[in-house]
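These notes concern the structure reproduced below.
Note that one protein chain of the assembly has been removed; the remaining protein chains are unaltered in position.
Moving on to chain A:
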Amino acid sequence: MAPKSCALCQNSKAILRRPKTGQHICKHCFFTVFETEVHNTIIQAHLFKPGDRVAIGASGGKDSTVLAYVMKTLNDRYQYGLNLFLLSVDEGITGYRDDSLETVKRNQEQYDMPLKIVSYEELYGWTMDRVVSAIGKKNNCTFCGVFRRQALDRGASGLGVDQIVTGHNADDIAETVLMNIMRGDIGRLGRCTAICTQGEDMIRRSKPFKYAYEKEIVMYAYFKKLDYFSTECIYSPDAYRGHARAFLKDLEAARPSAIIDIIHSGEAFELKEEVRATQKSQQTCKRCGYMSSNDLCKACSLLESLERGMSTAITDKGRRKLEAQGLTPDNMRTIPYFHPSSSVDAEAES
């Protein structure tokens, strides 16, 4: 096949077919359009203001590595005036997270950003290795997901940042829309396409890659030769998400716009007033101060079930019953009380 020239500059050889538009473009134009689209997303959603302290949730994987690189590039190019930090969570998974954290440490030097690492062990007293040895591999993704969310907020609070940005891309969001539909999770379906979320008192989170296709993120990392880590978690991956992912990839192969179309559908859903009224309102966890829709937040309730030697989350009702029987262990580990953004003095770790 004769080499095609770029649809944008009409000059250089095309190296990529854009999944969003079908255009054939060259390497230079690809870098420009990819970066410019992320910039446009940031500007249109008013994600930042000058002087903001922003933590990049960094796992060492492809999305967060490209996000760190692009945030640094755009912050310099368009003078956003942001102070950028890398924030990583150490789940305590030997042979997986310890290796990917090495990648983040290299990123810290390559991008010249301070890095803070929050560990499950320090915060909850449990590594994921220990969680899995106690409860097995079946539910461990639930524990890890709940623990990670709160760990990121606490790490961000320690850094005194205004906002956390994460590397969630268009494929991730489309996948989440599908999962929420399939699970009938109306509350999350309404929220999951928001580019920016903010729980009460909690730190703002946003997704600058909301409209960026995974294919383009991976191609960007490849052509820029970015250093990222890619190994599956050694504990069973989230099977339900895996099915949604495989289904989405099949749809994309047949019609590449499927991903952006699903996001648009998700954005267009609006909850009827009577449905919204049935959704639980947010409150503060009675034990640790984190946002919660029950007396205890999910992390506290999962931690309590671990401490009690149970394998699933304990309900408010179940807990009250046990407490009434005087069965609360005296020395039970709890999570330190959360004071959002109170400690700006915390220094980033090396």
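Everything that follows uses one rule, which is that a contact is a pair of C-beta atoms (placed from the backbone, for glycine too) under 8 Å apart; a residue touches a chain by one contact, two chains touch by 3 or more; residues count from 1.
Keep this in mind: contacts and distances are computed from a predicted model.
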item	value
Identity of the absent chain, which is to be given by its UniProt protein name, from "Ubiquitin-related modifier 1", "Translin", "Multifunctional methyltransferase subunit TRM112-like protein" or "Diphthamide biosynthesis protein 3"	"Ubiquitin-related modifier 1"
Selected from A:N11, A:N40, A:T197 or A:T231 as touching the chain missing from the view	A:T231
Candidate in contact with the missing chain, chosen from A:K72, A:K116, A:R149 or A:K215	A:K215
Selected from A:S64, A:S88, A:S157 or A:T193 as touching the chain missing from the view	A:S64
Residue, one of A:D90, A:D129, A:D162 or A:E252, that touches the chain absent here	A:E252
On chain A, residues whose C-beta touches the chain left out of the figure	1, 3-4, 13-17, 24, 59, 61-64, 167-169, 171-172, 214-215, 218-219, 222-223, 230-233, 245-246, 249-250, 252-253
